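Every protein chain except one is present and positioned as in the full complex.
Presenting subunit A:
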């Protein structure tokens, strides 16, 4: 079936042998291969009988077919390692670590009121380098004293998984034993992940790069247990107009410049800020989560740093 050449999302290819640096971040950044012009008819969600005509966007360019976006995003992250790690710190003033720490501690994986604690199964999607997964391991094993969890790190990109694997070697053996790696497409998870089998599904700074976000949400809904939680940390929209002006100025002028100076790659960082700009607002994304069949509590999301990033959570109803 030609139907879904497109559905290969969240691709991160480390073409070079990546350098393992401890506790790096998810890479926000991508490098853009040559951008070919394409037809303008675009719709990110329309289902057409012929899958190859389904189109999406890449940065500010419309009318990119899903497979092409997947390829381009796959061309991404190719000089992963050290310069990107430094870049994330430079771009966010190191703040991305605080977002990630808050994300994991608010999820509180491994917390259980039962004695002995109930086992938990967690899937960390687009988590190749493992920084969310390693934080969750720490939260569960050390903070909540519950080693009875299992975390699967999933990524579409084997090279990124290799980075994660190498980094995981520095973890305590008990934590390594509860970790496994899976190369998978988030919009089409393999049969090894049974339906209704997961307690928690996390994706941090990854869903923006998916070729088909509703398909990934539907897939998350399928594999979660009833009562299981989908949690997403992603860039979002700033509410305060004054701060928004400053933030936009920073992201559209300074970030590509820093990218050029530090990483020697302006286009990737241009794609980064454009993809952030194109990502739906908090309310729209909550609508997508609800459309996938999740229920959200309260207003459905939590703004971080006035909305530069946001945490969305949805629960699969019983």
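Methods note: contacts are C-beta pairs under 8 Å (C-beta built on N, C-alpha and C of every residue); 3 or more make two chains touch, one makes a residue touch a chain; residues count from 1.
Criterion: contacts and distances are computed from a predicted model.
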* Structure fact -> Given "Ubiquinone biosynthesis protein", "Mediator of RNA polymerase II transcription subunit 8", "MOB-like protein phocein" or "Importin N-terminal domain-containing protein", the protein name in the UniProt record of the chain not shown would be "Ubiquinone biosynthesis protein"
* Among A:59, A:109 or A:164, the residue in touch with the chain that has been omitted -> A:109
* Absent-chain contact - pick from A:150, A:165, A:225 or A:266 -> A:225
* Structure fact -> The one of A:162, A:200 or A:273 in touch with the missing chain is A:200
* To do: Can you list, in ascending order, the subunit A residues touching the missing chain?
  => 42-46, 106-109, 111-114, 118, 120, 199-200, 225, 227-229, 231, 280, 283-284, 287-288, 295-298, 301-302, 311, 313, 315, 317-318
